[in-house]
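One structure is given here, and the rest of the page talks about it.
For this depiction, one protein chain was excluded, whereas all remaining protein chains were kept in their positions.
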Amino acid sequence: MKIIQASSEIITATPDLEQVIELAGRVCWKSEDKICDGSAEKLIKFLKGKNHASVMEHGVITVKIVCDRGVSHELVRHRIASFSQESTRYVNYSKDKQGGGITVIQPCFWGEGTAMFHEWKRACQQAEETYLAMLDNGAGPQEARSVLPNSLKTEIFVTANVREWQHIFELRCAPAAHPSMREIMIPLQEKFAKYWPSIFGDHLDA
Amino acid sequence: MKIIQASSEIITATPDLEQVIELAGRVCWKSEDKICDGSAEKLIKFLKGKNHASVMEHGVITVKIVCDRGVSHELVRHRIASFSQESTRYVNYSKDKQGGGITVIQPCFWGEGTAMFHEWKRACQQAEETYLAMLDNGAGPQEARSVLPNSLKTEIFVTANVREWQHIFELRCAPAAHPSMREIMIPLQEKFAKYWPSIFGDHLDA
Amino acid sequence: MKIIQASSEIITATPDLEQVIELAGRVCWKSEDKICDGSAEKLIKFLKGKNHASVMEHGVITVKIVCDRGVSHELVRHRIASFSQESTRYVNYSKDKQGGGITVIQPCFWGEGTAMFHEWKRACQQAEETYLAMLDNGAGPQEARSVLPNSLKTEIFVTANVREWQHIFELRCAPAAHPSMREIMIPLQEKFAKYWPSIFGDHLDA
Partner (left out) sequence: MKIIQASSEIITATPDLEQVIELAGRVCWKSEDKICDGSAEKLIKFLKGKNHASVMEHGVITVKIVCDRGVSHELVRHRIASFSQESTRYVNYSKDKQGGGITVIQPCFWGEGTAMFHEWKRACQQAEETYLAMLDNGAGPQEARSVLPNSLKTEIFVTANVREWQHIFELRCAPAAHPSMREIMIPLQEKFAKYWPSIFGDHLDA
């Protein structure tokens, strides 16, 4: 059993994302003649102020997230997005296939030396043992997965437009969000803010 | 720990569902004057033949499904639907709260007397023990859930329109679907076919 | 040519809409035992305060709207809804088919005796004449529609859930909305508020 930490990575995005959003917005008002250096950032600020969020949808960003199955179950509830997720039906975590049994995500709320962490690790190992024994005894991965814990690592591609990413960050970085969700989303928002400050940099102003 | 079987139940639906679909369809062609006894069924047949599926969206059906968290994770991938799901963050499965610890869904692919069933049951009980001990030691439900197995029972309200339910049944009753998904969806489709035969009764013809 | 006014009509809705929303919400927290007289309205108030809007999606309402093609073009931009619209491709507005040529929607911003109204009426009549002449000369309705004005009457079935209707009213009753859109949406919101005051009655408090 491997224990790893949750993570995220930007895979790809609309090239010249701010400029595409500007161009889309200027089609609405036929003001393409106003495009110049810095005009995209200015228009985006204006759109945000007016809550003309639909224009933001022309910018699209794809991210790969590594998280546990509890987080991914929440994540796929965002319906204005596209997902491709590691399948517990088709992937076989037996030792010889993925080399080393299952992988689990270390819970961010329990320090490594704590009793809770120890208990959690032991429980995950027990689950893995049963899973592997079941496979040995002829169960398929999609059956044996029954015993796998919520902490099981999963990988998921998420493609969403800027408007939806803004909505995701609003919900998933908030104090009310699950700690394992926030652990992923807060640093991801930081990355977005670095690439596209006029769009995702707002929370830095506070 | 309680072991129960997966199940489904129709909660509510558009009243006079076929008639509403007919009325919507006849608005498109201004043929409302052709409405008579049996005309709805006839129009629905015509719409299906022509693949004019969008008109079907005016009929909406709400279902409550009781399943494991593996099935629900697949289910919520249907984006043209609305979901409200039992929360492992807010529900506390300690003995005094929901009376009797966790509830798990019996896997339909392992008979009760089999070695696999025995192994699975033992693994679920171990997970429950750890979960309950963690709560006793001060963990919150949203933390302790980390060790809960894929077989954990969940309840979920699903509201979708006829077109989407047709799509759901097409995917989720197929031989390639997960057995625990088919266990729910095949009887549910039967129920739909009884209520709305002109819409959901096709698979009975084969 | 007939001149009529824009209008709207509730066709159908989820039976016991507030109770269905309550039931869906209580599945999330497993608090079904708290259902009693008046509990639905109380829960809905709580959900609104917490912005738990997704639960509202289990209530669905179908409306028939009669409006001009400018309004309908805006209306169908709401993507979380289902539409069936009178087709200018398939409906033939020649005198013998729909009895009396085209129908147009009276603009709410021009009084009947005004010069603007007179000009508008004359322009619509000219367009109708050309349309009818084209049909006589062998054009199909989907070709001859090229000359029909924005004021052309259209009928459209709209099925949307409570959450989306709330969003529609927020945008389409606002001062910034098109007058012909507000003419329809403000009275429609009133009707909704009468049927489901706990959900749509908020604007009455102001």
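A, B and C label the chains in the order they appear, each numbered from 1.
The definition used in the following text is that contacts are C-beta pairs under 8 Å (C-beta built on N, C-alpha and C of every residue); 3 or more make two chains touch, one makes a residue touch a chain.
Not measured: the values here are computed from a predicted model.
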According to the contact rule at the top, which chains on display are touched by the left-out chain?
A, C
Pick out which of A:L23, A:L132 or A:L171 touches the chain that's been left out of the picture.
A:L23
Which residue among C:I10, C:A53, C:A139 or C:A193 touches the omitted chain?
C:A139
Taking the full complex into account, find the residue in C:V27, C:C124 or C:V158 that is in contact with the omitted chain.
C:C124
Have a look at C:A53, C:V147, C:L171 or C:I186 and name the one touching the chain we're not showing.
C:V147
Chain A residues that touch the omitted chain in the full complex:
11-12, 14-16, 20, 23-25, 27-30, 54-55, 57-58, 60, 62, 64, 82-87, 90-91, 98, 155-157, 159, 161
Given the full complex, what residues of chain C touch the hidden partner chain?
68-70, 72-73, 76-77, 79-80, 83, 88-89, 107, 109-110, 115-116, 119-120, 122-124, 126-127, 130, 133-134, 137, 139, 142-143, 145-151, 178-179
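The working rule: only the chains that are shown with their structure count from here on.
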Using the definition of touching given at the top, classify the network of chains in this structure as line, ring, star, complete or other.
line
Please state whether the interface between chain A and chain B is built from the same residues or different ones, using more than half shared residue numbers as the mark of same.
same
Dist(centroid_CA(chain A), centroid_CA(chain C)) in Å evaluates to 37
Whole-angstrom distance, CA centroid of chain A to CA centroid of chain B, is 25
Any chance you could list the residues of chain C touching two or more other chains?
none
